[in-house]
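Yeah, one chain of the complex is gone here, protein chain that is, but the others are all in their spots.
Chains: A, B and C, in written order; residue numbering restarts at 1 for each.
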Amino acid sequence: MARLSYLKALQRALIDEMSRDESVFVLGEDIRVGVNNVTTGLLAKFGPQRVLDTPLSEQGFTSFATGAALAGMRPVIEFQIPSLLFLVFEQIANQAHKFSLMTGGQARVPVTYFVPGSGSKTGWAGQHSDHPYGLFAHVGVKTVVPATPADAYGLFVSAIREDDPVVIFAPAGSLGVRDDVDLETLSAVPLGVGTIHRPGSDVTVVAVGHHVQTALAVADQLEGEISVEVWDPRSLYPFDWSGLAESVNRTGRLVVIDDSNRHCGIAGEILATAAEQMRLTAPPRRVTRPSGAVLPFALALDLACQPDAEQLVTAVREVAKD
Amino acid sequence: MARLSYLKALQRALIDEMSRDESVFVLGEDIRVGVNNVTTGLLAKFGPQRVLDTPLSEQGFTSFATGAALAGMRPVIEFQIPSLLFLVFEQIANQAHKFSLMTGGQARVPVTYFVPGSGSKTGWAGQHSDHPYGLFAHVGVKTVVPATPADAYGLFVSAIREDDPVVIFAPAGSLGVRDDVDLETLSAVPLGVGTIHRPGSDVTVVAVGHHVQTALAVADQLEGEISVEVWDPRSLYPFDWSGLAESVNRTGRLVVIDDSNRHCGIAGEILATAAEQMRLTAPPRRVTRPSGAVLPFALALDLACQPDAEQLVTAVREVAKD
Amino acid sequence: MEASLYRMVRLIRRFEERCVELVRSGDIIGGIHPYIGQEAIAAGVCAALRFDDIITSTHRGHGHVLAKGADPIRMLAELCGKVTGLNRGRGGSMHAADFSKGIFGANGIVGAGGAIATGAAWAFLRQGGGDKVAVSFFGDGAVSQGVLLEAMNLAALWKVPVLFVCENNGYATTLTVSESVAGTICGRASAFGIPSSTVDGMDAAVVFEAASAAVESARRGEGPAFLECLTYRFDAHHTWEHKARVRYRPAEEEVSGRLRDPVEIAGGRLDPAERESIDEAIEALLDEAVAFATTSPAPDPSTALDYLYGSAVLP
Partner (left out) sequence: MEASLYRMVRLIRRFEERCVELVRSGDIIGGIHPYIGQEAIAAGVCAALRFDDIITSTHRGHGHVLAKGADPIRMLAELCGKVTGLNRGRGGSMHAADFSKGIFGANGIVGAGGAIATGAAWAFLRQGGGDKVAVSFFGDGAVSQGVLLEAMNLAALWKVPVLFVCENNGYATTLTVSESVAGTICGRASAFGIPSSTVDGMDAAVVFEAASAAVESARRGEGPAFLECLTYRFDAHHTWEHKARVRYRPAEEEVSGRLRDPVEIAGGRLDPAERESIDEAIEALLDEAVAFATTSPAPDPSTALDYLYGSAVLP
C-alpha cells in the first residue's frame, strides 16, 4: 500500500495514458512548468510535441484540439480556471459534442477537458470560483467529478480513452485528499457508475466531488443517531440512475450535497429523477450554493455561499424525521 | 381589440422602449435590414446610432454592450441563433452578470440579450436548434420565455427596463402566435411572476414557451376526462415558486413540458422544488427533449427529439391515475 | 486541367440550381445558402489538393464538399434528409461531411472551421511520414471572429501546414465588407506573419494556381498561408430571401457583379463540343442524384439519437 494524493493520482493517470498511447498529448497554459502540479515533469518525459504550451487563445486551442482529435489524436486540455470553460462553451458544446451525431457517426472527438482546482480556491473571488459542471451535463457532454485519489486516476484514464468529449473537474477541495492505495490495483473507472463510500440504511446522501468528504464526516458525526449511506455518482453525466435507485429505494430518504448553483443544477436533477422514479418516503432535500451565486471575495462571504457540514446535518435530520 | 402577432408584439416593445428612453439602443447582425423581422423599420425611425449593425464579432460586441451599459446605456442585443449564446457565455455569465456583486453594488449592467426564433426552426439542424435557457438560469442570469403576444411585449419591456442582464428567448414555435389584445392594455409584465392560462383542478401542467400552446390543446383534448391547469412560469429565473405552489398544492399533481434537454434542465428544477416543498399526491413527470440531445437534420428525427402533445397526454394520464 | 476545372465549376453550379428547385418543392427543408457565383474558388482550391488532404467548410459549403470529392448523389440525399445521405440524414446542408474524403464538414458557425483545420494539420505533422495539408474555407464575415484570428496565430506560431481561404463576396449576409472589416482582410494574415495574396476568385485557373503555390509551400514545411479570393454571390444569402425579398445590394451592383461568371470563364476555355459533353454528363448525374435523393427512405424516428455518442453509453 502507498499513500497516494489526489493530485499525484491525476498526474499518474496522464503519464500512464501518454505512455500507453502515442496519440495522447496534453496542451494548455503553463503546463510545461506545470503551475497546477499535474503536468510537472511531463515535458522532460514526453518532449515539447506532446506537452504543448499554448498562448492565451482558449477558443482557438480548444477547437484546435477538436481538429487534432478528428485527425486521430487524443488531446487532453488543461484549463487553469473553471470559468475558462465558459469561454470555450461554443467550441465544446456546439462543435466537439455535436460532430458525432451530425456526421451520422463518421466522426469521433476524443478530447478530455481538465480543470485542476475547480470551485473556490479561497480568495480568488468571483471569476475564479465557479463549479459549472451542470452546464456540460445539461448540453450532454460527459462530465465527471472524482472524489478520491483512486477515482481521480480511474476516471481520468477513462476520460482519455473515451471516444467522446469528456470534462473532468478536479475540485480544489479534493486536490489534497490522500488515501492508502495499492498502486497495482489502480485502474480505469467506467463512466456512469456510482459508488457507495459508506453504507447506511436510513438516508442516502448523494455527495459530489469534495463533498464526499463532507458527507463522510457528517455520517460519522450522526453515527448512532441516523444511519447515513454516502453515495457518489462520480459521473454527473452519464448518471448511474440504477445505482442511485438501489440506494434510495432501500433508504427511502434522499439528501444531495453539491457545490454548484442550486437552480437547474445537478442536485435538482437528482431530486427530480428520484421524485419521478424512486420510492421516497419523505421529501428530499438539497444542500447547494444559492441560485445564481457569484462568490464574493471576503472569506466569510465566500464560505457562506458554499454548502457545508452543518447544513448537511440539518438536512439529513430533517428528512430523517419526516 | 386588435389582432397582434407575437413578432409584432416584440417589435412594438422595442419601439416603445426606444421611444421612451434615449439610452436604449439595439445592436446585432443584419438588424438594419431586419432579417428576423423584429428590428425591421427601426433604422428609419431611430437612425444608425441606435440601430447598430455589427460585424460577426459576438464576443466583442457582447462585452461592448457591457461597457456601454456600465457607461449608462441600455443595450439590446439581437442574436440570430440560440447557439451564438454559447459563444458569448463568458461575456454574459462571467462578466455582465458578475459586475454588480463583485463591485459591491457600484455597477449596473442593464443589457438585454434577445433571441428571436430559439429552438428548432425545422431543418436548421444541430447547431441552430438549441434551447439553452437552462444554462443562463443555472448561472443566475435572469431568463424569460414569453408564450403569448402580450407577454412577449410585457416581458421584453421589463427586460429592457431591468437593471440587470436579462436573456429573452422567443421560441420559433411562438413567433406566429396571434391573439386579440387591447393595445392600450399592453404593459410591462414583471419578471418572476407566472400565470395561469387555463384553470383546472386535477393536474398542474407547467408549460414553457411555445409548449403553452401544446398544453392548452392537450387540456382541451382531455376536457371531461382530466381537468388540467396550464401554468406558465414566463420567467425561468427568477422563478415564481409561490405561484407554482399555489397551483400544485391545489391539484397535488404536476407535469412539466419543456423544449430543452432533460438532464439539469428547468423541468428538473421544477420537479425538484416541488418534491422538496410542495404537496404532491403522485410522482411528478416531465416531458422534455432527451438528455444531451443534438437535433438531427431529417424532419422525422428533429421532431422525435422534441416534446409533443402525445407525450404530454400520456404523462398527464399517468400522474392523474396514480 | 482546364476541362476538370470547368467540370467542377459547372457541377457545383447545376447542383446548386437543382437544390434551389428542391427547396422550392419542399424536398429540402430549412433551405440552403447557395454557392452560385463562387464556384471557381472551391474548384480551384480543391484541384490543388490531394485525396488525403482535408478541408473545413462553412454554412455555404456545398461547393467545397463537392470539389473535395464527395459523391454528389449521396450529398443530395443528405440535403434531402435521407438515410442514404453522406451523414445518414443527420447533418443536412450546414453539416454535410465525408470524412473518408477528408471533408471535415460544413459548419453552421461562422469562423469555426479555422481552428479545427489547424488542429488537424498539426496532427498530420505530428503523425509524420507525409506532407498532408488542411484548408479552411470561410467568408469575409469570418475575419471578424476571434476564434479564427486565434487559430491564425497558433498556425503561424507552430508552422502548421494549413491554408486559410477567405471568399470575399462583399457581404456577410447584409453587411458590406467595408462596414465589417477595419483595415484589410489580408492585413489579418500579415498581423501574424502569414504570407497572403488576393486573387480573382471568379477564375478557377487563377485560384488553382495561387492555391497550388500556397499548398506547396505548406507541404514544404513553410507554415500557413492565406488566400483572399474576390468573388460575388449571384443568389441570395439563404433561400429564405427568395420569399422574404429583403433589399440590401444595389441593383446595378447585382448586375455588374454577375458579369464575370465563373462558369463562362472556365467554359470559354474549352472546345464547345467538349463543354457540351461535360454538361450532358453532369445533367445525367444530377438527374440520377435527384431521383436517388427523392426516392431514398427517410430515417426512422426511433433512431433519432443514434450516433449521439461514440461510446454507446446511454445516459
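What we mean here is this: a contact is a pair of C-beta atoms (placed from the backbone, for glycine too) under 8 Å apart; a residue touches a chain by one contact, two chains touch by 3 or more.
These figures come from a predicted structure and were not determined experimentally.
Q: Would you list the chains present here that the left-out chain is in contact with?
A: Result for the missing chain's touching partners among shown chains: A, B, C.
Q: Out of B:36, B:91, B:174 or B:311, which residue would touch the omitted chain in the full complex?
A: B:91
Q: Of the residues B:11, B:63 or B:291, which one touches the chain left out of the display?
A: Of these options, the touching residue for the absent chain is B:63.
Q: Can you tell me which of A:72, A:190, A:252 or A:290 touches the chain that was removed from the display?
A: Looking across A:72, A:190, A:252 or A:290, the contact with the absent chain belongs to A:290.
Q: Among B:34, B:82 or B:110, choose the residue that contacts the chain missing from this document, as touch is defined above.
A: Counting the whole complex, the residue in contact with the absent chain is B:110.
Q: For subunit C, which positions touch the chain that isn't shown here?
A: Counting over the whole complex, subunit C touches the hidden chain at residues 144-150, 152-153, 155-157, 179-184, 187-188, 190-194.
Q: Which subunit A residues would touch the chain omitted from the figure, given the whole complex?
A: So the residues of subunit A touching the unseen chain are 29-30, 32-35, 53, 55-57, 59-60, 81, 83-84, 87, 121-128, 263, 290-294, 296-301, 303-305.
Q: If the missing chain were put back, which residues of subunit B would it touch?
A: 25, 49, 54-55, 57, 59-73, 75, 90-91, 94-95, 99-110, 140, 142, 162-164, 191-192, 237-239
Here, only the chains that are shown with their structure count from here on.
Q: Just grab the chain with the largest centre-to-centre distance to subunit A, centres being mean Cα coordinates.
A: Between subunit A and the rest, the longest centre separation is with C.
Q: Counting only Cα atoms for the centres, state how far subunit A is from subunit B in Å.
A: Comparing mean C-alpha positions, subunit B is 30 Å from subunit A.
Q: Between subunit B and subunit C, what is the gap in Å from one C-alpha centre to the other?
A: Their C-alpha centroids are separated by 35 Å.
Q: Could you check subunit C for residues that touch two or more other chains and list them?
A: Counting only residues that touch two or more other chains, subunit C contributes 87, 89-91, 95, 107, 109, 146, 305, 308, 315.
Q: In subunit A, which residues are in touch with two or more of the other chains?
A: 90, 94, 101-102, 140, 237, 239 - these are the residues of subunit A that touch more than one other chain.
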